[in-house]
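First, the structure itself, so that you have it in front of you.
The complex is shown incomplete by one protein chain, all other protein chains being positioned as in the whole.
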Amino acid sequence: MLEYIHKIREIAADLLEKKEVEMVIGFRKGTVPMMNEPTFVNRPEDITALAWDSHCGINLANYLPNRKERIAIIAKGCDSRNIVTHIIENKIQREQLVIIGVPCKGMVDRQLIMNRSEGEVLKALEDDDNIIVRGHGFEKRFRKTEVLQKNCEICIHRNPILYDKLVADKVEEKADMDRYEDIRPIETMDPKEKLDFFDKILESCIRCYACRNACPLCYCPTCFVDEHRPQWVGKSQDSTDIRIFHFLRAYHCAGRCTDCGACERACPVGIPVRLLTKKLEKDCLELFQWEAGMTIDIRPPLDTYKPGDSDNFIK
Amino acid sequence: MKNPYLPYPVRIDEIVTETEDKNLRTFKFVFLNPGDQKEFVYQAGQFAELSIAGKGEIPIGIASSPTEKGFLSFTVNRVGQVTTHLHSMKVNDTMGVRGPLGNAYPWEILEGKNIVIIGGGFAFTTLRSSIVYMLDPKNRSKFKDIHVIYGARTPGMLLYRNEVAQWEKRKDIHMHITVDVTDDPDWAYNVGFVPTITEQKAPAGDDDTYAIVCGPPIMIKFTQPILDDLGYAQDHIIMSLENRMKCGIGMCGRCNIGKEFVCKDGPVFTLAQLTDLPKEY
Partner (left out) sequence: MAPVMKFIRIDKENWERDLQKLRRSFRLIGPVKADQDCLFKTLGEGEFPDFNFLNTRLSLKSLVLPQSENMFEYSLDQSREDCHILKEVKRNPTQCVVFGIRPCDAFAFLLVKPNFDTPEHEDPYWKQAYGAITLVGLACDTPCSTCFCTSAGCGPYHEEGLDVLLVPADDHYLAKAITEKGKHLLKAVDWDTETAPGVAEKEIEARRLAAEKRITSFISTDHLKEKVTIDLYDAPFWEDVAFSCINCGICTYVCPTCWCFDIQDETRGKSGRRMRNWDSCMYPLFTLHASGHNPRGMKIQRVRQRFMHKLKYYVDKYNNGIQCVGCGRCIRLCPVNIDIRRVGELMNNYKPIA
């Protein structure tokens, strides 16, 4: 996946030189190990600022809504599905975009690597299959497949769905796996157990809204938690208000979420936010045979109606 | 030191609907505890937080003058949650007032000077306080000429109409009332925007003349070049800013423009001060 960067730069520089786009949205090398920063390049001579490795987990589709420029954007499988959703929801026009597709082998979980290292990680190197981290007095090698982000581990759409250029041959998609292994035990809980379970996982929430703001779907001009005339949700650390925020946000993403993992990756206190969004993803798959972001031609199930709908209340 | 977040309990003593659209009402408050009134020592230009339990607080300029004893008054535009609730309240209801807050117009500098007050719309409240203060028999001799240019959209949108009419009749204050438009054939005053009337009526600027300007951004934007042309130096143009506030005492962090807090270091600034600060208001 490392060699992708040459092709990414080549395509991006070409697009800028030919003035086919005004900016390229991608990543630049981070200032700390295992982090990269979303950035834009608008001059061909700056193209070497662009970087690519296994730490590009942030969903770049988040940087598109309401932009007016002609944009080239680097897109993994999940990013491309969120771009599709943005196009359907009119947050960006297809004609504005040149999508540089990246067949993805999964992004690594920085927190997991830090937890499994014997000290602070000061340097991280990688080859095709391994991540090697070094710190004071230790060096450790991980197979990438062992330290993938949880959503990448179960990803079945690693190749971009919608793209104009592809930086490499497509990778093989994974199949035959239970994507909802962690959801099933929660589904079997009785209401009281569920409530306790959710309160437990949300206990450390500091309401920084990083999960929401990292999510490409959360582009509402005013989020419901910020509604103040009248105010909908309390602002304190009251557990009811915290719960309402997380639950309602998850519902608002139903049928739109691509399980890109941005929410969970951004959380500073390690809340498994995806447990909420994934349940709704599962429901959409089971009830409507729907996966978000697979086509720009069909609107997501929760903003359409079909006479054959299985629910009676709507008829 | 007392808790600066604790409002004084007050009773609504009188409510006057000021404007024809009924969106502006003047509330007169009296303190529930007589001792509190002695503590509430203020100058024209300061503001206070009006506090309604269960609704919150809202910063409003004090419209009464320190020379008016026994009550405080505030003219409130119905725009947000707290002000909408306030408009539904009745005489004798209990609420809170916290203050006085912020700085005042620089009265120690203004003494002995010509004062030109330029106001538009509902931003006339602390200007009313200032005029009443200056016209008080004990104070009038401390100031030279006083000019007031005050405009509203229509005659029915003018605040304090009875008082303004009284001032019109006086010899010791030059009133220049104006409205943007009117179809009232009996309208005896000016018609035109505040900047235009300023150009026509305001005295030329000099070392001894200060302008106090309060109004909507658009009025300020067009009045400023006229004052420049009239020869007002930037440190002779005084303005009062508004920003979203919560604490009112410079602690909660939201109302800053550069290093200055509008609630504590302001709301009164000279144009000269504002030139060096980000325009985040």
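By letter and in written order, the chains are A and B; residue numbering begins at 1 in each of them.
One rule holds in what follows: a contact is a pair of C-beta atoms (placed from the backbone, for glycine too) under 8 Å apart; a residue touches a chain by one contact, two chains touch by 3 or more.
Small disclaimer: the values here were computed from a predicted structure and weren't measured.
**Student:** Out of A:K165, A:R265 or A:K278, which is the one that touches the chain we can't see?
**Tutor:** In the complete complex, the chain left out is touched by residue A:R265.
**Student:** Write down which of B:S65, B:T83, B:T125 or B:S240 is the residue touching the left-out chain.
**Tutor:** Looking across B:S65, B:T83, B:T125 or B:S240, the contact with the absent chain belongs to B:T83.
**Student:** With the missing chain put back, one of B:R170, B:K221 or B:R254 would touch it. Which one?
**Tutor:** Of these options, the touching residue for the absent chain is B:R254.
**Student:** What residue numbers in subunit B mark contact with the hidden partner chain?
**Tutor:** On the subunit B side, contact with the omitted chain comes from 1, 3-7, 9, 32, 51-58, 79-81, 83, 93-96, 242-244, 246-247, 249-259, 264, 276-281.
**Student:** Please output the residues of subunit A touching the missing chain, sorted low to high.
**Tutor:** Touching the chain left out of view, subunit A contributes residues 30-32, 35-40, 58, 62-63, 111, 115, 120, 122, 206-210, 212-214, 226, 228, 234-238, 265-266, 268-270.
The rule is simple: only the chains that are shown with their structure count from here on.
**Student:** Taking each chain's centre as the mean of its CA atoms, how far is subunit A from subunit B in angstrom?
**Tutor:** About 51 Å separates the centre of subunit A from that of subunit B.
**Student:** Inside the complex, what are the residues of subunit A that reach subunit B?
**Tutor:** Touch list, subunit A to subunit B: 228-231.
**Student:** Which bits of subunit B are touching subunit A when the two form their complex?
**Tutor:** Going by the criterion above, the answer is residues 80-81.
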